[in-house]
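Partial complex: the chains shown occupy the same locations as in the complete assembly.
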C-alpha cells in the first residue's frame, strides 16, 4: 500500500459508502417492527441502499461497505492486509459518523419509538445461541458468495446489472432472516448501534457468525467452485475487489 | 460425462444451489398465509432467492436448482442423460440437506406456526384435481419457456440482466398461483417437505403437472419458436445450459 491520492480516495470512498449505508438504511426507523408491511419496507430499503452504495462507490473503492467483505477480499488475495485494515477502519469510522448524523436528523419522537434503538434489532427471544450464530453465519455466507461470484473472472462480462443483483440478494437475505436475527450481515452495522445502547451478548453471537462466514466461504469457493486454471494464474495483488 | 473436477464442480454447484434455494426461500416461514402482505413477501422472496442462486451458481453449473429445468435441458440436447441424472440427484440431496438445516435454524415457535408445515403449501380446497395439475403445469411451462429463451442463441447478447429477469419471472408466477396451488414449480421443493410431513395425494398432482411441463414445453419451443437454421447447426453436447 502506497500512501498516495488513490489510497486516500479508496479509504474515503469506504468512509462515504459506510456513512451512506448507515444513514440511508436506517432513516425510516422501521427496522424493528415485525408485521408484513414493515418487513417489506425494511428489507427492500436495506437492499436498495446496498445497491445505491455500490452504484455510487463501486468504481471508487469497490464499495464493500462491510468489514466481512473486506476480509474475504483479503483472503482471496485481491487486496493486501494493510489495505484491508485501512478499509475496515474507514468503514467503522464511517458507520460511527453516519450513526451520529442519523441521530441528529431524526426527530425525538421517531428515536423514542425505535425499540430497542434506532437501527438495532434484537434476535427473536425463542432463538438459541447456536441458532443465532447459525442464521447470521448462513446469511452472511450467502452475501459473501454473491461477492465471490462478482469477483470471479468468469462473471467478468456480466457486470452491468451486478449492483441490482447484489441489492436484491441483500433484500432476499433480509426477507429470510429479518424477523429472526435482524439479518444485518454486517459487523459495522451491528456494532455501532450497540456502542450507543444495546445488548453486548447477542451482538457478540451475531458478530461471531458474520466473521466466521467471511473466513470460511472464500476457502470453500476456492476449493470447490474455482477451476484449476486459477491456481496457475498470477492474481494481481494491488487491485480493488471491484 | 467424464468424472473429473469439472463434473464434481457442477454437481456440487447444483447441490449448493438447491440447498440455498430451500433455506433462503423458506426461512421467513411466511409461505402459507393468504393475506396480501404475506403473498407479496413470499412471492418476492421466492423470486429474489432464484435470482440469488442464479447469480452465485450461474457460471458454475448453470444454476438449474430445479429437476424440471435439468430435464428440459436434456431434452434440448444441451447436457447428456447421465449429466441430467447427476444434476437431479444432486438437487434432491441438496434439497434434503437444506430442509434439514432449515429445521435446525428455525425456532420451535416458527415451525409450529407454519401450517401444514414449513415450506409446504396446500392447494386451495376448492380446486379440482384437474385444476391443480393444470395450474402447476401452466406455471412451470412459463418457467421452462423463460429458460428456453435464456438458452436460445438469439438471446446470446442479452445475458447481463438475465438473472434478474428469471427472478422476477418466478415472482410473477408466484403472484399468479401463490394462493391457488402454492406455485412451487419445482419438484424438489414440493417433494422434500412432503417426505417430512405432508399430503401425498395433492403432491403427486403437483409433481405430475410440473414434469408434464418440462417434457412438453421444449418440444413446442423447438417446433414453433426455433428457426430452421437450428436444425442444421451442430449443438455441442457437453456444455452446461448456462
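First chain written, first letter: the chains are A and B, and each begins at residue 1.
Keep in mind that, in the parts below, contacts are C-beta pairs under 8 Å (C-beta built on N, C-alpha and C of every residue); 3 or more make two chains touch, one makes a residue touch a chain.
Not measured: the values here are computed from a predicted model.
Trainee: What is the total copy count for the complex if 2 chains are drawn?
Mentor: 4
By definition in this document, only the chains that are shown with their structure count from here on.
Trainee: I need the rotation angle between the copies chain A and chain B from a CA superposition, between 0 and 180°, in steps of 5.
Mentor: 90
Trainee: Which residues of chain B touch chain A in the complex?
Mentor: Per the touch definition, chain B meets chain A at residues 5-6, 8-9, 12-13, 16, 20, 23-25, 27-28, 30, 35, 37-38, 40-41, 44-45, 48-49, 51-52, 55-60, 101, 104-110, 159-161, 163-164, 167.
Trainee: Give the list of chain A residues in touch with chain B in this complex.
Mentor: For chain A paired with chain B, touching residues are 35-37, 39-40, 124, 126-128, 131, 134-135, 138, 142, 145-146, 148-149, 152, 154-155, 157-161, 164-166, 168-169, 171-173, 175-180, 224-225, 227-228.
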